[in-house]
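Got a structure here, written out as structure tokens. Questions coming.
Of the protein chains in this complex, one is absent; all others appear in place.
When the chains are written out, they are named A and B in that same order, and each has its own residue count from 1.
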Amino acid sequence: MSDTVELSTSKAAAIASRPEDTTHAKLEQVVRDFTRPGESEPFRALGPVDLELSHGEFISIVGPSGCGKSTLLNVLAGLTKLTTGSVTFEGKSIDGNVPDGVGVVFQEDASFPWLNVWDNVAFGLRRAGMAGDETASRVEEALDFTGLRDFARAYPSQLSGGMRQRVCIARTMVLRPRLILLDEPFGALDQQTRLLMGEELLRLWRETGATVLLITHSLDEAAMLSQRIGVMSARPGRFLEILQTGWPDDRDSTIVENAKFGELTSHLWSLLRQETMAAMKQSTDGARS
Amino acid sequence: MSLAGWIRLIIIAGSVLALEVACRTGAVPVLTMIPPSEMASSLWKLLISGRVNGDIVFSLTNVISTILLSVLGGFVIGAALHAVPRLRHALDPLLSAYYAVPIFVFYPLLIVMMGIGPPSLITMGAMFGVVAMIINTLIGLDRVPAAMMKTSAVMQLGPLRSLLFVRIPAASLHLVAGAKLAIAYSIIGIVAGEFILATAGVGKRIAFAYNDFDNQMMYGLLLLLLTFTITVNLALSHLENRLRKRWGQ
Partner (left out) sequence: MNSRRFDMLLLAAAFLLFWAIAARLAGPDALSTPVATLTRAVSLLTAISFWDDVAATGHTMLWACLIVLAGGLTAGLLVGSSRLATQVVEPMLGPLYSIPKITLYPVILLIFGLTPSATISFAAIHGIFPVMIFTINGIRQVPPIYERSARVMKLNRFQMIRSILIPAALPEIVAGLRVGFSTTLLGAIIAELFASTAGMGFLLIRATEAHDVIDIMAITAILFAFAITANSLLMRLERHVRHG
């Protein structure tokens, strides 16, 4: 593996604009409860959790189904309010409002079927009122980066699942987010495509210098892509452990050959095995009546 | 054309031909029905003579007004209900039971309230079509994928721009289906109203022609109506299919 990486101009600019404090986003004692009509006890989806994200890091969150990983992402993105605790991004508090500079990619295909790829990617920029030629150049840049240049006039329905996710990623990229949140973005794709998309995500991370938080249920994916991994318990999710992987910045999918990779994934599973069984029990308890 | 298409063509052409033969040979008495070819020539003569132009304009104006009212009105009401879940929840049983009631039963009531003429006709037609549009608007807005709604939130679009740029386009298949139904119902409502009781219009002309034993006029106009509604329906279906194709359905 090579040891030096060329910094792209956008990444250099991103690094240069960072404040002295390395904390990019922070969750403190965050709890998210849902009150259900007709039930006396609120449903605790998440927490309490504490998490600090450093500028430009790549962190994954893993945990059993229903543990609240998506809730954590929603809270961080400002898509949902918290019950108690605080969430800050770039020093400012978020509470149910999406701040500037955050991009989100979801598991479900959110590409707009009524627009072609070009218009999809340009969508956010146009709504933000950006000038035509600036929009065009950013869109071209993103299309080139995600390998969609030849499909610019195609409609999402003509593309495969993996390519549609690339459209969503490109659409997010053009807005130059400083924090990129991904909620199981490759969950609907087959394993091989997942591995390649993972490499592309790493490339995106390296090019933009953004902070990336990836939610995934794939231990391999988390172990391969991240510098840190947060392991969550079954619902209500709390962090069991946040570990460091120690991988170099220029890693790619071939890292799976590294002996430490196997140790990492077995450690993750040892933490999660019990939690996963507990989560299964939780989901079947609801079906009994 | 596919095999199914050819079979369909043969069935339609065959039926028309069979009807033609049956009428010409007297198997179907001439007082009951005139041959299709005569219907066509009668319609042609009618159109160039201009005798029924006033009625055609009358009906067409009513139909267009009704369509605008039921499609736009239905959309606005549907979108408004979608924004007030409590009201929608309470009205849901009424909406699903609406077409169980023979809506036409209200026509006499409308006549006494508004008199015979365009207002009662258009109201009747709109009453017929509007709920189909409301229901489809509600379903369409319901089915906007959550990931799209969240994406519009992440792009900080706000409620109005989210509606215009994301929710309406995302619901467009259902909105078009609803409009198709509303349009069909609007045409049916106007023609049926004119037929039953009206001062003018194609429906009224057909009814009067029946009463006067004027089969030429009656069947000529029936053919006009048939052609018109089928053309409109096919055109709308074509639009709908093109939209579906783009969406990959």
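Operating definition for what follows: a contact is a pair of C-beta atoms (placed from the backbone, for glycine too) under 8 Å apart; a residue touches a chain by one contact, two chains touch by 3 or more.
Model, not experiment: these values are computed from the prediction.
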Partners of the unshown chain among those that are drawn: B
Full-complex contact with the absent chain, from B:Q156, B:Q216 or B:T229: B:T229
Given B:I111, B:V166, B:A179 or B:A200, the one touching the chain that is not displayed: B:I111
Residues of subunit B in contact with the chain not shown: 2-4, 7-8, 11-12, 31-33, 86-87, 89-91, 93, 97, 99-109, 111-113, 184, 187-188, 191-192, 195-197, 203, 206-207, 209-210, 218, 222, 225-226, 229-230, 232-234, 237
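One rule holds for everything that comes next: only the chains that are shown with their structure count from here on.
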Distance from the mean Cα position of subunit B to that of subunit A, given in whole angstrom: 48
In the complex with subunit A, residue positions of subunit B that touch it: 145-148, 150-151, 153-157, 161, 165-166, 169-170, 172, 245-249
Residues of subunit A that touch subunit B when the two form their complex: 77, 79, 98, 100, 102-104, 106-110, 112-115, 123-124, 127-128, 155-158, 168, 175
